[in-house]
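Missing here is one protein chain; the remaining ones are kept as they sit in the complex.
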Amino acid sequence: RLATTTSTENSGLLKVLIPYFEKQTGNVVHILSFGTGQALRMGQEGNVDVVLVHAPKDEMRFVDAGYGLNRRSLMFNDFVIVGPANDPANILGENNAVRSLQKIARGKHLFVSRGDDSGTHKKELYLWNKANWEPEQLWYREVGQGMGRVLQMANELRAYTITDRGTWLVMRSKLSLKLLAEGDAELYNPYSIIAVNPARYPSINYLGAMSLIAWLTSVEGQNRIRNFRLEGQPLFIPTAIKN
Amino acid sequence: MSGPLFVFHGIEKTFAEDEILRKVDLSLYPAKCILLTGKNGSGKTTLLKIIAGLEKPEKAEIEISGKLHCWKKVMPIIRKEIIYLHQQAFLFSGTVESNVAYGLRFTSLTREQRRESLKKALERSGLTDLAKQQANTLSGGVQQRVAFTRAWILKPKVLLLDEPVSNMDQESREKACLLIQRMKSAGMSIVITSHVPQYFDGLADVQFDLVNGKLLQ
Amino acid sequence: MSGPLFVFHGIEKTFAEDEILRKVDLSLYPAKCILLTGKNGSGKTTLLKIIAGLEKPEKAEIEISGKLHCWKKVMPIIRKEIIYLHQQAFLFSGTVESNVAYGLRFTSLTREQRRESLKKALERSGLTDLAKQQANTLSGGVQQRVAFTRAWILKPKVLLLDEPVSNMDQESREKACLLIQRMKSAGMSIVITSHVPQYFDGLADVQFDLVNGKLLQ
Amino acid sequence: MNGLLLTTQQALQLLLYGDAELWSIVLLSFSVSLKAILLTTPFGLLLAFGLHHGNFPGIRFILAFFNSLLSVPTVVVGLFLYVLLTRQGPFGDLKLLFTQSAMVIGQMILCFPVLVALGYAAIQAADRRVWETSRTLGAPTWYTILTIFYEVRFGLLAAVLTGFGRVISEVGISMMVGGNIMGYTRNITTAIALETSKGEFAQGIALGLVLLSLSFLLTAFLSYIQSKKGVIT
Partner (left out) sequence: MNGLLLTTQQALQLLLYGDAELWSIVLLSFSVSLKAILLTTPFGLLLAFGLHHGNFPGIRFILAFFNSLLSVPTVVVGLFLYVLLTRQGPFGDLKLLFTQSAMVIGQMILCFPVLVALGYAAIQAADRRVWETSRTLGAPTWYTILTIFYEVRFGLLAAVLTGFGRVISEVGISMMVGGNIMGYTRNITTAIALETSKGEFAQGIALGLVLLSLSFLLTAFLSYIQSKKGVIT
């Protein structure tokens, strides 16, 4: 059983990858998609065998506390800042994420935050922190929902938001938002896969978990990740095999 | 003798291909009492409910001051003058008092008059002691008395009583007859159904027997 | 004369500080009919319901073949022998037939016997034509006849009839009396309440008047 | 077993030290849902009454329809309303999306079928003589309707409480057209959904217990009032 974040599931990547894995190894994978915190919690309590998430700090804590083993970084994609097409904060083409946020805040332009402790939310808070800005409720809307919904709300409210590229590509056609800022190293979004520690829960299917990790980090798995296309665009850059 | 209040012409009613009433005519005169008898299931209740506007006839016309009207059209107007008392008394949940007072709030009486009227009615029916009792704890005969009181207190032009005394003890029965007699004198038109016509011997001005959907004198 | 079936001793019942029954004693003999009279609200219905096990007395003992038992303990056993007929008849939703047959399925009769018994009972009560009619469309008197038939068809040892004929026409009333007479001869013990004792003049072996919570002969 | 005890303890502690933010969320929940149920009740019950007394053909189908509306997931109602209220939707100009008004409207849609279906069930159980007696004693139609409602008040209260339970516990509509915006449209259920997605199950259960206890107080209060006003059974 694999617990993953909703955004990974929604990008459709796993639907493409898993059947190959299942065919080759004969293992059956059940995919459960939750928020990041909930996914890690499912692992912590031994209800799933392996987790796939993107929140490096929480992952470290998860492993350090002895809940997980074999954390392998798998791939990365990146975050982008999107906003209304007329771009009132004028951040189009900006390649410094912190400066973009400062511009939005200074103009008190509406900004929608996920506010759900997810990897994306943590990244956003980290950037606000770096930008030295304390968001105020007047223009900063904390909505506590998944990425797709946040994009829709930003679209309705004509607001800015930070999103992962995968969800953005999936949703783009339904939105009147525009991609405004990208390419900052700060916007790097690494995904890791972690097996749940079988020493804590003997019932864990550790072998199955390890074979999934092994396959995803193998040359074939990594190639398949690289070749995954969404709307004609590559989405994830595999990172397990250094070349 | 003054003319009739309402004359019902050609009442027809069929239940599931059973012709219960076949062109029944009935005149209601003020200060007159009609006694209606008939076998079980002959249609007495049905007839009274049609007159009271609670059941729809297949056909019926009503003559008022010489003019013929369609039942459906004129019923909403005249039903206010007609009160029907159910064969099996039904009391609203609440006290005896609230039941008896139910219809008074739709009259033009002032609050003071209503209170007075209620008090007098309870006294006359011997219900004063029970005024605050919940209606659903009353005995069968007392329920019937309450329902009877609730009806006559409104002094309608026409009062239709469906087996009004079937569960009353002898004393209440006699009291009821006395009350009916007084209402008659006051000009009300009264129709009573009963399987014991003897009770109303002195009261009734005319007795009809409902047989095969027809009224026989 | 054989001994009594059940003797009820010292029945006491109070409603809201109102002592309705004060140490009432009543003996039920086979093949005897008791007529119970009393004013409205005197407690006749309450007494019958206690005897039938449908209402809890404050105190009561039952003597069976010379032995005294507590009401509470012995009631579940003897209630099978006792049937109470409500003052205001209640029919289950369904046809006349299904109502009359209701109690038969709890007897030891075979299916064939039950059908036979049902058919005979409907005939005797003059309900054969109405067998398939829905009970809630019946007239008041016919409902009472159906409830009466539903009770006597079971031939209980004790039959408690609460105003059984109040809504029946004369013919049905006479039929009912005939039937009660026959049941009495067959050994049943019968208690009837009525406000018109004359109806049961030839039937009743003894008449009690319920006054102030006491039975007077 | 430890996990369960711990979680429950945490939940109860959160209950006791409930801070201002928590209580503003609770207030929002109740104000939105009470508005929704109070605004809908008269219409729902009147329609239920009309269906019963109208007695026209096809009534069985209308009832089945309202009954099956009870099976519609709240999020579908939310989606439907969203499509109507979105900028490019037919009512986009009203700018209702992500407001409390939108939540009230959505919850009104949600509890309407409950009131009709259960209101009908309560009203059909009334004795036919209630109507007849009331009319023949000269009561105008509206008073007769009130009388019938009073006679079956226990069933109607159950209908209203069920409708209230349905709207106060729903999350799909509040999420879709409210948006779970902190301090603005976040109510108990969307907050629970958020805590759950964070893996903060204790908080989720704690909020659930807050809701349960307040609803209990409300229900007990209503049934107490009712018992003051008359005998029930």
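Quick notes on this one:
Note that the chains are named A, B, C and D in the order they appear, and that numbering of residues resets to 1 at the start of each chain.
The rule we apply is simple: contacts are C-beta pairs under 8 Å (C-beta built on N, C-alpha and C of every residue); 3 or more make two chains touch, one makes a residue touch a chain.
This one's a predicted model, so the numbers in the text were calculated from it and none came from an experiment.
For the chain that does not appear, the touching partners among the shown chains are A, C, D. Within the set D:Y82, D:F98 or D:W131, the residue that contacts the chain not displayed is D:Y82. Checked against the full complex, the candidates D:L38, D:A64, D:L94 or D:L146 give a single residue touching the omitted chain, namely D:A64.
The missing chain, though absent from the display, is touched by one residue of A:M171, A:A195, A:I213 or A:L230; that residue is A:M171. Residues touching the missing chain, restricted to chain C, are 49, 52-54, 79-80, 82-84, 86, 88, 90, 92-94, 102-103, 106-107, 134, 136, 150-151, 154 (touch as defined at the top).
Mapped onto chain D, the footprint of the missing chain covers residues 1-4, 7, 52, 55, 60-61, 63-65, 67-76, 79-80, 82-84, 86, 88-90, 114, 117-118, 120-122, 124-125, 152, 154-155, 157-159, 161-162, 164-166, 168-172, 176, 188-189, 192-193, 196, 201, 204-205, 207-208, 211-212, 215-216, 218-220, 223-224, 227, 232-233.
Those residues of chain A that touch the chain absent from the view are 1, 6, 9-10, 30-33, 45-47, 146, 148-149, 151-152, 170-171, 174, 201, 203.
The working rule: only the chains that are shown with their structure count from here on.
Chain D has its Cα centroid 49 Å from the Cα centroid of chain C. Centroids built from CA atoms put chain C at 80 Å from chain A.
The set of chain B residues that touch two or more partner chains comprises 88. Within chain D, contacts with two or more other chains are made by no residue at all.
The touch graph of these protein chains is an open line. A complete list of chain pairs in contact reads A-D, B-C, B-D.
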